[in-house]
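Note that one protein chain is taken out, while the other chains of the complex remain in position.
All chains are identified by letter, namely A, B, C, D and E, in their written order; residue positions are counted from 1 within each chain.
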């Protein structure tokens, strides 16, 4: 059993099952997605990552939709194909309309452009922003 | 006059002044920030970049605060010091509280982590996300 | 013959064959992998890259396994699918166990997270680290 | 008290002090470094990040030195100035000699180069690596 | 109609068709490529992006071939598979020979390497470059 294959619930240890169960309960889903089935090769990382995400993505000062759109913008910036697909789906589930998706993409694209213009022109930080 | 110094309003051409005036009017500010004063070395890029940002950052399906927090998350991911400072300030001006800032950081950090876990474990996209 | 196809040994020039022979001899392999067969479209880059890698990846102050795990961590950070696959295989060949792989991933993920937290909170370098 | 200043122990809440105490005890240091003093603006992220790092960076299948060198390689790849300084110091404390540092840099540089050559030549993954 | 499918000319709105027509006329092509057919889900971004690219990629102080090679080098650095394929094709159409392609790759690879060596050794900018 190498990390190159998913670990299904039926083949999982009790430790892994406990995490899978909590993911399914928290997200109200039938099955966990591939990310978790691959992380299951390292139960400590599976547990730590899930508990961190559960804490971070819970509604707080920001709602779930805003958090998922930020997650998507970062994943697009890094070019992570898996994360773009999974967090795009999560954002839509949380209420992202196609018009919202288009605006997330537009802002993400523009930020990536002006980040480089600021680098290239070596713009010093304004005293007002310090 | 090299790109290594800002162009102030008093030294700017009519073309550059027109953009500076529109920025000040749109954002209700006394002066434009350094980013624009450096881009002013290339009036075509100054004008195009401002008009794109003006269109993209206007309230639409997403409000200004959400857009600025996404801009900040991308800038943090790319490590653009200028943009982190300027869009951090812009997000605060648009209403980002310290609690919201902390959650933007937490989500951005976690997304950067799981983007790499998904890469490293070579997780295939779930059919449900295609 | 465009860069979009590999150059096999039988079709290679004497200059390319000399590099392929040295790779096979050094690594004790039957055939070179695709990376070298594509680089063979530019014999100068093929030769320079191989000689650099041969020098850098030889055991020195660090052993081969440690070097391959660092190579893997960088490739995961950059999201290079080819390099993740090839250096994952190379690290395993050099002795990386599944437990070691899991720890390389955990460290790589966490470093990517805290790199962004440090950026976002604009943390100044401690005098002790200068 | 904005995120733009460190929170010192004397000004910290009991919750933050508990984390600071654990960092000092675990690492056998007099004071925590700036990273933690800035994260202290968000006690939940401070606690979660410290507990994750404590778990991940403990000796396991890999020793602490190897983990710190991987952390450094990722930070160099991302260009995080703070993390390069702090994890460079941590790696040296864990035993990284100047010769080891030089090899970490050489491997990191070369991996960043060949990651792009593999991208640019669009090299397909060898069946043997799947 | 989700962003996960291209919008063909026959199904496009008048607004989208106007952009497609201008792309086809400017580039002297029979059909637009997939990038534009997907962006067509957001006509405002389609129009803004096309007009920006049309302005930026027109011959000026730099010729089209030089611009396309720079575009390719950036896309390779970011690991954008689509952009590597499309701008590789565009650069070849503008006159990039295989020898030129090989040199773009060699420079891009080396820049990615030395960017990290400069980061890792924390090299301060020479006064002469300020």
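Heads up, the rule we're going with is that a residue touches a chain if its C-beta (ideal position, glycine included) is under 8 Å from a C-beta of that chain, and two chains touch if they have at least 3 such contacts.
Keep in mind the model is a prediction, meaning the values are calculated, not measured.
Colleague: In the full assembly, spell out which visible chains the left-out chain is touching.
Modeller: Checking the complete complex, the chain left out touches A, B, C, D, E.
Colleague: Looking at the whole complex, which of E:18, E:44 or E:80 touches the chain that is not displayed?
Modeller: Only one of E:18, E:44 or E:80 touches the chain omitted from view, namely E:80.
Colleague: Out of B:65, B:80, B:107 or B:123, which is the one that touches the chain we can't see?
Modeller: Considering all chains, including the one not shown, the answer is B:80.
Colleague: Residue by residue, what part of chain D touches the chain that was omitted?
Modeller: Chain D touches the missing chain through residues 79, 98, 101-102, 105-106, 109.
Colleague: Over the whole complex, note the residues of chain C touching the chain we left out.
Modeller: Within chain C, the residues that touch the unshown chain are 4, 44, 48, 52, 55-56, 130.
Colleague: Across the whole complex, list the residues on chain A that are touched by the chain not included here.
Modeller: Chain A touches the missing chain through residues 72, 76-77, 79, 81, 84-85, 104-105, 108-110, 112-117, 119-122.
Here is the rule we go by: only the chains that are shown with their structure count from here on.
Colleague: If you average the CA coordinates per chain, which chain's centre is most distant from that of chain E?
Modeller: Chain D.
Colleague: Could you quickly compare A-C and A-D and let me know which has more C-beta contacts?
Modeller: A-C
Colleague: With a Cα-based fit, what is the angle in degrees between chain A and its identical partner chain E, given to the nearest 5?
Modeller: Between chain A and chain E the superposing rotation measures out at 120 degrees.
Colleague: Could you check if the interface between copies chain D and chain E is built from the same residues on both sides, meaning over half shared, or from different ones?
Modeller: On the two sides of the chain E and chain D interface, the residue numbers are mostly the same, over half being shared.
Colleague: Please compute the C-alpha centroid of chain B, do the same for chain E, then give the distance between them in whole Å.
Modeller: A distance of 21 Å separates the two centres.
Colleague: How many angstrom lie between the CA centroids of chain B and chain D, rounded to a whole number?
Modeller: One centre to the other, that is 27 Å.
Colleague: Which chain D residues reach two or more other chains?
Modeller: Correct list: 3-4, 41, 44-45, 49, 52, 56, 77-81, 85, 104, 108, 110, 112-117, 119, 121-122, 130.
Colleague: If you connect every pair of chains that touch, what shape comes out? Choose line, ring, star, complete or other.
Modeller: Complete.
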